[in-house]
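The complex appears here without one of its protein chains, the remainder shown in place.
The letters A and B name the chains in turn, as written, and every chain counts its residues from 1.
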Amino acid sequence: NSQTEYPTLEWGGFLQLDTGWIIQDQATVDAVGKVNTETGLRRVRLRASGNVSKATSYVIDLDFAASGHPSFRDVAVIFSDAKFVDHVEAGYFKQPFGMDAESSGRELLFMERQLPFAFAPFRQTGLRGFGTFPDENGTYAFSAYKTPTDSYGVSSGNNGGWAFATRETVLLVNNDDVLVHLGGGYSFGNPANNRVRYAVQPGFFVTDPSDNSATGIPAFVDTGNIPTDNFHLFNLELASQYGPFRTQAEYRWSIVNRPKMAPVNFSGGYFQAGLLLTGESAVYNRKRGIFSGVIPDEEFGDCGFGALELTAGWAIIDLNDLDIQGGRMQTLTFGLNWYLNSFARVIFNMIPVKLDAPTVGRADSLVLSGRLQLEF
Amino acid sequence: NSQTEYPTLEWGGFLQLDTGWIIQDQATVDAVGKVNTETGLRRVRLRASGNVSKATSYVIDLDFAASGHPSFRDVAVIFSDAKFVDHVEAGYFKQPFGMDAESSGRELLFMERQLPFAFAPFRQTGLRGFGTFPDENGTYAFSAYKTPTDSYGVSSGNNGGWAFATRETVLLVNNDDVLVHLGGGYSFGNPANNRVRYAVQPGFFVTDPSDNSATGIPAFVDTGNIPTDNFHLFNLELASQYGPFRTQAEYRWSIVNRPKMAPVNFSGGYFQAGLLLTGESAVYNRKRGIFSGVIPDEEFGDCGFGALELTAGWAIIDLNDLDIQGGRMQTLTFGLNWYLNSFARVIFNMIPVKLDAPTVGRADSLVLSGRLQLEF
Partner (left out) sequence: NSQTEYPTLEWGGFLQLDTGWIIQDQATVDAVGKVNTETGLRRVRLRASGNVSKATSYVIDLDFAASGHPSFRDVAVIFSDAKFVDHVEAGYFKQPFGMDAESSGRELLFMERQLPFAFAPFRQTGLRGFGTFPDENGTYAFSAYKTPTDSYGVSSGNNGGWAFATRETVLLVNNDDVLVHLGGGYSFGNPANNRVRYAVQPGFFVTDPSDNSATGIPAFVDTGNIPTDNFHLFNLELASQYGPFRTQAEYRWSIVNRPKMAPVNFSGGYFQAGLLLTGESAVYNRKRGIFSGVIPDEEFGDCGFGALELTAGWAIIDLNDLDIQGGRMQTLTFGLNWYLNSFARVIFNMIPVKLDAPTVGRADSLVLSGRLQLEF
């Protein structure tokens, strides 16, 4: 009887304790100021989820370390017996655009998402249909959403505010040895506040960039507010896996149409790879079209050591076009992931940063950072 | 053994995703400004409750969508083996005054409470005795409380700050066919900040009126701060049910005594009705003296549709007296409630609003709004 079986409610979550600092040359200090080191809790997530009927579920995911203390992460209702798609979701959730954006903050190869993440619509309030192609050989998702929405999922204003996003992925190859993932995404939007702003930090920060009290790591590149009629976003994804070796690459660009001014174009991309020295293969989640973590063959403890992954990556973002001179940045990232068991993970990242700042030209810095992550 | 059986803790909650907009004539724009549409999460509630002994229970109910992110809802301790009353409650809770105020935000006939809700003391920190008359033929509640208290239940100040409230209801008729509910309430208070303010929005808003960052729906009528010695509040309730048809009406008035000035009087009332097309009867909660939702005969799904209720109502509030010209407002509300199952509900409301603003006179507008609600 559904009256007694439902509703269900389960708790889960994870926490991340980060520390890091940035070694700056004088040009970087001139461009972005003297940067603080930061230590603290990057994410403290508590997530209640459950079902109110066999086909109707909900999720309330809160991040108590984010600037809203808590800010909303996914707060949504999902219907799973829809007619034309596998699932329909309504609420505040990640808009379908980009492989790194779709990955959870606890599933990333490095400590933070790569530089082109600056363009992703990410979490907004909307309505989404999503599911998998036959035999789970790919995924589809399309969404209508309000933009911008605040970190509690509220949008207001009278000047448009509607947008669309879609992401599709397919597995070109998927046999015992090799997996090849191809994906694409598109989003079009007319922001209610008639502006767009792209900015990003170089791979490390503890306090949320949107936290007014943050005294930590500033954005190294930043367009400032751009008066906007509407925007187009495009994305390409390519990923592969060969046993313990995995790669992931994305290229993303944005066209911002401005009132009475020429449109501006920005772009960015990254390539990254990981090699599991202990021989495991990262889990590829076929329902979501992403890599979602590593389960070590042996747990760290009396006799085991866990799993060890060497990682490396390159990323670029270019926020210069016409009169908008937001800067260009490239990063290399070298890292080590130590998966103690399915729930605990330690990350080290070393990130040489090459900034081409509008004011000072070439500027170099080096990020050194580490994380302790626990999922439950 | 109580040491092992207690304490208990259970989680529940609900969420509401709202959208709506207001079509304004020029006079309304002149009176309250151009009003934004709003979309977002109106309420995201998580509630921990349990017992520490057979007769001692607690509740911590938090609204993560409200302006405090979270604000407190009920945070209280309840003793249930008191000598002279059924229950004694201490903490931050809804003061006993008004049928719509006593109803939870998930149990309302429309999306929001009716206009005279502006007068209700609502949640304050205090001490309450409450229970039911013999055979649950009515309810009583009386409370002493601090006022004003902030959204975390804290009151401070040296100038009074004490108030009293009481609500009593009886079932005049209660047989298989017909139920007739009569109720009354009274509150007297001496606010610590020596002021009172009444204001209300026309039946729709997503962000809390007390949220400073709110850019959404303004109050259409508003007394502003009134210097106050003390206030009296009176309330009458009348409700009935005849099978699938239910009605509810309240009339409420306030007397505000001012230092060295004549007292001012404000009042408001509403009448509303609902007809369940699918034949169910709304649940009347005899312990609380309110209607508390609808359980559909058939759930929405393979063969069922859920329950459908047509609703209509009228409300008025008058905030003009002597030198205080806060405005008058009337609303009609037409609505549809679709109860998919005991936990999921969709609401549509259409609200013609007639505002008599002090500055511009007669002004008309129309609210169109909808809600998806999930309880768990």
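The working rule: a residue touches a chain if its C-beta (ideal position, glycine included) is under 8 Å from a C-beta of that chain, and two chains touch if they have at least 3 such contacts.
The structure presented is a predicted model; accordingly, all values stated were derived computationally and were not measured.
**Q** Please pick, from A:Ala31, A:Val52 or A:Ala65, the residue that touches the omitted chain in the full complex.
**A** With A:Ala31, A:Val52 or A:Ala65 as choices, the missing chain is touched by A:Ala65.
**Q** Would you indicate which residue among A:Ala27, A:Val85 or A:Leu374 is in contact with the undisplayed chain?
**A** A:Leu374
**Q** Can you name the residues of subunit A that touch the chain not displayed here?
**A** Touching the chain left out of view, subunit A contributes residues 11-13, 15, 17, 34, 36-41, 44, 46, 64-65, 69, 206-207, 213, 215-216, 299, 301, 340-344, 372, 374-376.
**Q** Take the complete complex as the reference. Which residues in subunit B touch the chain that isn't displayed?
**A** Its contact residues with the unshown chain are 2-3, 6-9, 11, 48, 50, 52-53, 55-56, 58, 60, 62, 68-70, 72, 75, 77, 81, 90-92, 125, 146, 149-150, 152-158, 161.
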